[in-house]
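Take this structure first; my questions come after.
A single protein chain has been removed from this complex, and every other one stays in its place.
Showing chain A:
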């Protein structure tokens, strides 16, 4: 919660067009800048942040230190890249901007993004550093982008001359998979010497890292209990819905007996099951439930149909082959891997298909649509349409 006025020096030189940080160096830098602004203003509401660009026609101050986050973010729009970065002038003008801050109680800090080669000598940089130290200005350096001989040494020398009691830091970010902002979140640039911004940093890290979070759904129940609860409830509803859909899909797979259909269905089952797995407990319970449901319906092959299981029992009454196919598809549904070669052999028979279709309520084999579908047996769109037709009667019944 240090009261601080910060000036961020952005490198908008030609070297920033490079794409070795995705999407481009400049965009990665802009994201990091907006995250830093947010972190600073969140850690203490009286903190102020200002922005200036170092390249282009000359050093240009885009925003003097202000606590208005919207103004800072809006001045980042429409920035053009070009020219060479002038590090010395940038730092000196940043120091001047900080000197004229409105609240003299704020500590002064400059954050520099050094992405292009540095044309100044080490001596000149050290002089600048000493002047900063004398006026008790802290300096954070982000070394990214262009890797040039001697650049890290120059920046380290600058840091050594500024550093007073570890208030100044340097971060070297090599190009790679991680975004610039993700790397910076864990550094003292964000966490501010170990105090303050850690709460923001943790939340930002959770959001940025996506699936890799300690909490379910990426939301800390401590920070936002209602959101966490809502997410949990909706996830369970989704899971229940998918279980029902999976059950219905297994019924359809058995009834329609199409190998290709079963595969995409089981694939979709796998997909749904893996997504729910990621977020919650393992699917073993659900698989067991599914097995139970299918086994229950399977318990009445060849006997009188009971009122409970409508389509399943009707279909199995009619056809022993169907029962066998059901069993196979049930096995498929419970296992994650699918190899329905046996099933496809059994089910590839067109005559068998038409007999099955005729037994289905609501499907007229003489319907031209159905005839077209039968003709295009191995088509992908077919299972979808059949599924829809099946779901409609099943919905009517239910």
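Here, a contact is a pair of C-beta atoms (placed from the backbone, for glycine too) under 8 Å apart; a residue touches a chain by one contact, two chains touch by 3 or more; residues count from 1.
As a convention for this text, contacts and distances are computed from a predicted model.
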Omitted chain (choose from "SUMO-activating enzyme subunit", "Ribosomal protein eL8/eL30/eS12/Gadd45 domain-containing protein", "DNA excision repair protein ERCC-8" or "PITH domain-containing protein") - UniProt protein name: "PITH domain-containing protein"
Residue of A:136, A:186 or A:292 touching the missing chain in the full complex: A:136
Identified contact with the non-displayed chain, of A:44, A:67, A:164 or A:359: A:164
Touching residue (missing chain; options A:57, A:77, A:104 or A:123): A:104
Residues of chain A in contact with the chain not shown: 99, 104, 130, 133-136, 164-165
